[in-house]
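Have a look at this one before I ask anything.
With one protein chain held back, the other chains of the complex are shown just where they sit.
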Amino acid sequence: MAGASGYAGGEILRLLLAHPDLEIGALCAASNAGTTLGEHHPHLVPLADRRLEPATPELLARHDVVFLALPHGASAALAAELPDEVVVVDCGADFRLRDGAAWEEFYGSPHAGTWPYGLPELPTVVDGEVVKSRAALEGSRRVAVPGCYPTAASIALAPGFAAGLLDPQDVVVVAASGTSGAGKSLKPHLLGAEVMGSMTPYGVGGSHRHTPEIEQNLAALAGAPTTLSFTPTLAPMARGILATCTARLASPDTTDEQVRAAWDEVYRDEPFVHLLPAGRLPRTADVIGSNSIHVQVVVDRRVGRVVAMAAIDNLCKGTAGAAVQSANLALGLPETTGLPVVGVAP
Amino acid sequence: MAGASGYAGGEILRLLLAHPDLEIGALCAASNAGTTLGEHHPHLVPLADRRLEPATPELLARHDVVFLALPHGASAALAAELPDEVVVVDCGADFRLRDGAAWEEFYGSPHAGTWPYGLPELPTVVDGEVVKSRAALEGSRRVAVPGCYPTAASIALAPGFAAGLLDPQDVVVVAASGTSGAGKSLKPHLLGAEVMGSMTPYGVGGSHRHTPEIEQNLAALAGAPTTLSFTPTLAPMARGILATCTARLASPDTTDEQVRAAWDEVYRDEPFVHLLPAGRLPRTADVIGSNSIHVQVVVDRRVGRVVAMAAIDNLCKGTAGAAVQSANLALGLPETTGLPVVGVAP
Amino acid sequence: MAGASGYAGGEILRLLLAHPDLEIGALCAASNAGTTLGEHHPHLVPLADRRLEPATPELLARHDVVFLALPHGASAALAAELPDEVVVVDCGADFRLRDGAAWEEFYGSPHAGTWPYGLPELPTVVDGEVVKSRAALEGSRRVAVPGCYPTAASIALAPGFAAGLLDPQDVVVVAASGTSGAGKSLKPHLLGAEVMGSMTPYGVGGSHRHTPEIEQNLAALAGAPTTLSFTPTLAPMARGILATCTARLASPDTTDEQVRAAWDEVYRDEPFVHLLPAGRLPRTADVIGSNSIHVQVVVDRRVGRVVAMAAIDNLCKGTAGAAVQSANLALGLPETTGLPVVGVAP
Partner (left out) sequence: MAGASGYAGGEILRLLLAHPDLEIGALCAASNAGTTLGEHHPHLVPLADRRLEPATPELLARHDVVFLALPHGASAALAAELPDEVVVVDCGADFRLRDGAAWEEFYGSPHAGTWPYGLPELPTVVDGEVVKSRAALEGSRRVAVPGCYPTAASIALAPGFAAGLLDPQDVVVVAASGTSGAGKSLKPHLLGAEVMGSMTPYGVGGSHRHTPEIEQNLAALAGAPTTLSFTPTLAPMARGILATCTARLASPDTTDEQVRAAWDEVYRDEPFVHLLPAGRLPRTADVIGSNSIHVQVVVDRRVGRVVAMAAIDNLCKGTAGAAVQSANLALGLPETTGLPVVGVAP
């Protein structure tokens, strides 16, 4: 594992400590190499004395599975030096986008490629048919873990596009994230005194890097480009994302039952996606620490739009949980192995 | 003042304690009559021993200004018994809507009427001309204080509609509010253990009662009905509203400069509305305890939409501050008297 | 399980869902009988549709283990009707105190009796020898789960008293608790808007009911009555207790090494008690969702006192975790079965 001292790395380790079939190998870090894990993640008591090593390809290559939890752009170079037979699960953005131009526009560097997308329950279109993304992950040696916002927004809206019920124009997503989503960067606006008791938007006007990723997921289902207005906001909580997503109904005749049936059909058998009973709305508290997504969808007849909402734990299902879930699929293990379904609430 | 034991009532009293020209008269309450104010608002030390009295018209009529901070629907009956010459400032919804049908649809009771709308800085159209709402408040004996969400959303979007830059279709507002917005109701989902660390939507699908009020404000400027998708969310903070609002540009040729100029022109001289410098985004923390609104507007060229954001203190500018500001106008006092411009941050 | 709709009940169910050897039986409640569990604990998705039944002795008696998560005073009557061979784990206070007079003073009702104390890692004196409390739990059919504050404070201080290093006079404990500790009671001071951003003491002056319980635990080790000043405070967080405990060194000659050795000796082999490395201090975030206790002890030479601190999750180790841990012992299962060691941080 590379990037063990960050939040994503810590969460992967938390999950692996409870995983019956995966053993924790070398813990690597960049500037924190030489320190112990306990200095960075005091909650990971069983690993407190493990020393962080520099992330060399040689060291990582000795493992069956390598989790990369690195800053965007750092994974590609490292991954290029890892043997094909090692399962490489990249929590960064490097291999998420299929469109090289979109990558270059949003990340400002050459596009490294595209790996199977680590959101198993996402419906997508392959050869004209709607299938789940997990097909491409089974047995794969490379996995691009989705961004946290794209996970929430795509799962919230995908059934409507898969069923052709939604108009790909004028999709709007406003999402609130806990501040762990910004990582451990030492920036003044992330200080506790700044974030507690305050809400603030950021990456406004389509500039957030998760924008093309959400568009890619939805457009693949819509069969047409989407226009997505995406605004992330920072909420006074450590973990959690609530995505509030809205899109026009393609036809005013679509009934509430059709809408609900579309969502139900896609997620009915998913172990981690929970379409809430009518009348109940998702709360981030209910999924904290778990790999679950709570989803609700409501039709606003007055304006002919659907409002679809999803709550996830940005660090777990939004990053580390998806990484472990995808690794399970890559390794041929039961997909749910070692992954909590139930959040720590209240 | 009627409704002194609730959050809105407490905030009005906090402001009045610092107001040089208004003296605090009788403090009234319904079920809390007989108790002291200190039991409900321990922060209002100078009023701690004041006893709450039942809110009778006789008692209230003895004052120059009466603030009503009552549950929706309770103001109309009381107001009907107050003499015309008393300034009545209603923090409830009873007199906000002009459309009786919309009132009945959303509030389920007969429409009591329409009073001047207590958002002085809101541009509106009167006889085909864009004017500020304060005109109708000066010297008025009746004021309908706006809802907290409508204040934030309307101020955020109004300049674009006033300047004809925005399309009234597919307007989307997602707003996050601190939990004081729900009042002191003893409901399980408002317990601290439930709300801390959690975000959750409510009133989804256009069912929130502030929906027609926002529409009314925007439609008056757009000169056409708007279709508004409004989703409020509950955020883990005591105070504050962040409204994230987006609407399509009426024309793709509109420049960023035109957009900014439209917002600047409307708010340049407003003492409480602060259009942030380009690149800075509103934070609720910056307006807590103040009567200010921090606004920013950004164009998302990729999708041809404007994103307009506003941060307010839901209890202050969102309720009590607007009430005092309107009372100042009604009484012929300088509009800013007794109202803080600067928030308590961090 | 009786009391399934409350916080303690929900947490027991969260743990049992991950327990390999215990199957969840009937879910009982008092006023909430007839509702579904999902209405009270939306995070417990796998049990969402389970209906709550009235807590009758007949129904409960059909189980191997019965967890009682009831208001104080309600367990005794119910327990009296349960057969001896059923393992009854009471999360209430009814059977915690040995001193009937203390019970009556603090709880104002007749003393129901004393059951084995469900804090397995607590050293106590039996027949003049220091042993762990787990001895009395193995195979027991009755368990009194400790209070949350007593768990934190007793574990923090016990080694010093067990080793005779501390003076039982002038012990002071100040503890901060998340608001879930107050349960789901609908009281104004527990509303989110009241608790967020605020710290406040309560039960001041020795009146909190956990006072005699902490004294009982410490006095048993000190071999003498203790005088304990205990002040609980309510902190703006959902879960967690931080207990800051201080006691005079019995002798000024006691070295830092002796102090550390005393704590290390008692907890070295405990799976859930983690004496932090020197220089690191406990944080409640590190134990949230886990059954762990993080402990540190420091000598303040200037004043001849020891400062011992402990962090726990009040709902997990402080209640539900201890209940499951004790049930494991009662049933002859490995003590750690189904109990998380690692908290959900950040």
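Letters A, B and C mark the chains in the order given here, with residues in each chain numbered from 1 onward.
Everything below uses one rule, namely that contacts are C-beta pairs under 8 Å (C-beta built on N, C-alpha and C of every residue); 3 or more make two chains touch, one makes a residue touch a chain.
Everything quoted here is computed from the prediction, not taken from an experiment.
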{"item": "Chains on display which the left-out chain touches in the complete complex", "value": "A, B, C"}
{"item": "Options C:36, C:233 or C:258, residue touching the unrepresented chain", "value": "C:233"}
{"item": "Contact residue for the chain not shown (choose from A:160, A:178 or A:212)", "value": "A:178"}
{"item": "Hidden partner chain, residues of chain C it touches", "value": "170, 172, 174, 176, 178, 191, 193-194, 196-202, 204-206, 211, 227-229, 231, 233, 235-240, 242, 244, 246, 248, 281-286, 288, 296, 298-305, 307, 309, 311, 345-346"}
{"item": "Residues of chain A (touch criterion as defined above) contacting the omitted chain", "value": "7, 178-180, 182, 184, 186-188, 190-197, 236-239"}
{"item": "Contacts of chain B with the absent chain, listed as residue ranges", "value": "7, 10, 14, 17-18, 38, 41-46, 48, 180, 196-197, 238-239, 274, 276-277, 280, 283, 285-290, 292, 294, 340-346"}
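We adopt the following convention: only the chains that are shown with their structure count from here on.
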{"item": "Inter-centroid spacing, chain C versus chain A (mean Cα positions, whole Å)", "value": "36"}
{"item": "Chain B and chain C, separation of their C-alpha mean positions in angstrom", "value": "46"}
{"item": "Multi-partner residues of chain B (at least 2 other chains)", "value": "178, 191, 193-194, 196-197, 236-239"}
